[in-house]
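Remarks on the structure that follows.
One protein chain omitted, others in place.
Moving on, here comes chain A:
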Amino acid sequence: MSVIKVNELTKTFDKKDVVKALNFELNPGKCVALLGPNGAGKTTTLRMLSGLLNPSRGSVTFEGMKENGDIREHIGYLPQYPVFHNWMSGKEFLIYVGQLANLPKKQASDQANSLLKRVGIADAGNRRIGKYSGGMKQRLGIAQAMIHKPNLIILDEPVSSLDPIGRREVLNLMEELKEQTTILFSTHILSDAEEVSDDLLLMHQGEIVESGSIESLRTKHQTAKINLTFGDSNDNYLSSLKSIPSVNESLIERNEIQLLVDDIDQARKDILLKVSQENLPLTKFEISRTSLEDLFMKVVKN
């Protein structure tokens, strides 16, 4: 049983499809990263899931939601740049949004206290939000998303705007939260996704190009790779290496020629033969495997 089901979700701005017919489901208790470069349509997707934007086509359904029900009851949402009422204290704001989510005042207040403690800003609870630092605001943002114990928490770039310390703290917090609820968060940084998420949705130009658990993606896209470096400019040799039949793909990355191959033994033989025949000034020869990083870069560059 999935928490949320997205069917042919599409958003069109000015006749351009920013999000193109997405289909996916999220399973309960998972932490899912929506990974993609800037402009891939991540924020638009999350805003449609949270009801802030209306889909141009397609639908979003929640588990246990009545016909014509309000999807907002089932989700907590943290925008990329959360803005609060700066004249309120953190605790007042949590109680305010708690009551807006239909909690009685007493319960909203208890919940606010426990969340302030949970996200680690209990000391600042009675201070004005205007005086909070970026990291504290982000934590308050996560707390307000959780106030009504939603089935799904949607976080839009929760760590992108933070300094290294704030980023570490929020990632740890997400690690704790995923014990209790389903989390969907967007990021353009692969290492953040790898660190806390179970599943990955890789998005590019409005489409989900790859999805699955981190482990399965890692295995699936693990192809052999040969890295070569030459004494002078690598560009001069790329074309002759490309012509080797056992080389599937070639690219230059960080002063290195990378060749993707299927049969590593055959490729090694072919390449070394070519190097000795043409007397190429090879300085480094290395066999490795592609990582998720390579997959991400490949998707983004195409």
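To be clear about the criterion, a residue touches a chain if its C-beta (ideal position, glycine included) is under 8 Å from a C-beta of that chain, and two chains touch if they have at least 3 such contacts; residues count from 1.
Assume contacts and distances are computed from a predicted model.
K.L.:
Tell me the UniProt name of the left-out chain, picking from "Cytochrome C oxidase subunit IV family protein", "Phosphoribosylformylglycinamidine synthase subunit PurL", "ABC transporter permease" or "NADH-quinone oxidoreductase subunit H".
P.N.:
"ABC transporter permease"
K.L.:
Check the options A:S50, A:Q138 or A:S186 and report the residue that touches the missing chain.
P.N.:
Going through A:S50, A:Q138 or A:S186 one by one, A:S50 is the residue touching the chain not shown.
K.L.:
Looking at the whole complex, which of A:E73, A:D110 or A:E256 touches the chain that is not displayed?
P.N.:
Of the candidates A:E73, A:D110 or A:E256, A:E73 is in touch with the missing chain.
K.L.:
What residues on chain A make contact with the chain left out of this view?
P.N.:
47, 50-54, 70, 72-73, 75, 77, 79, 81-85, 87, 96-97, 99-102, 141, 144, 148
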